[in-house]
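What follows is a set of notes on a single structure, which appears directly below.
Shown here: the complex without one of its protein chains, the others still in place.
Going by the order they are written in, the chains are A and B; count residues from 1 in each one.
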């Protein structure tokens, strides 16, 4: 490994870890939203609060990049990682939002499998962020996220086939398809974060 | 503020102002398209012309960046701003295009509120572009655009809920949803322009 002439400003790593913690909260709220008998309005309100907290952390990161002369890794990579993490939150928030907005009463049970993928991705991401500082043991993280994204893609395709199986009214298909696609977009957003981490790790190694 | 060693090439600012003026024209045509009794074919033809003019200005900007040795601000920021402004036009053109293509007869009255947001965004953007040269008084512009984007988001969600209220046939929901999403994308595109301006202003300050 090459010598690193970058300063150790641990605030950046703490903020990335904080962003990822918001994603753990968001994924748990998604699971709650899908649970039978949950108070959907209450879950949605807490999701909005979580999304707001995530925004605050993102802005704190951006402000720190703009006011720091030498950053721990390339400025544009910090932006990319911060906005990548923020995108995950936005996609998860969108899922909750659409369920409420479209007044969907019956959600296909198989959606839970996709939410489990999201919860696992969130945990792995939260685990990986503190390891950015030493740039160590990150490979297992992005390999596992890529594996989960493949599993998520299979769930997604199975769910789409189910939606078009003739069991649902067309208007319900239209609603559920949007929700299912937002779930898939959230999984993809986790993969994008993992790709950014890989790019950073390769550059810095 | 740091000393600026950049040359003053006012042609860039004039071209940005010109791009924003095309957006004012486009937003007005959108309002006309929605007005009762309007000649939709005629409005669509004028929208195509406006979109073509906007393309010309974008190309003039790109050519100027490519042939200028020292640009008034970072080359990639000029590209980003030029293509950001161009994206707004494309989204507004898409709305008009879909209304004609889908032969939508009855547009929900609430779409007008979103078009008003777009008209206000276009005016604010056109006002702000000439202020790029001195990099002054831009903060109020991007704050107001962000406020409008929030209002636009509320309009969008209210309209989606209305589309799925049971009042429309499913095939109409399918058509109107595309139109409504293009309107929302146009508002988002204005916000993206404001974010690019903010990034430029922060760098240059």
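By definition in this document, a residue touches a chain if its C-beta (ideal position, glycine included) is under 8 Å from a C-beta of that chain, and two chains touch if they have at least 3 such contacts.
Quantities reported herein were computed from a predicted structural model and do not represent experimental measurements.
Asker: Considering the whole complex rather than only what is displayed, give the residues of chain B touching the chain that is not shown.
Answerer: Within chain B, the residues that touch the unshown chain are 66, 97, 101-103, 170-171, 174-175.
Asker: For review purposes, identify every residue of chain A that touches the missing chain, sorted by number.
Answerer: 157, 160-161, 164, 170, 173-174, 177, 202
Everything that follows uses one rule, which is that only the chains that are shown with their structure count from here on.
Asker: Superimpose the Cα trace of chain A on the Cα trace of chain B, which carries the same sequence, then give the rotation angle to the nearest 5°.
Answerer: 120
Asker: Approximately how many whole Å separate the CA-defined centres of chain A and chain B?
Answerer: Chain centres of chain A and chain B, defined by C-alpha means, are spaced 29 Å apart.
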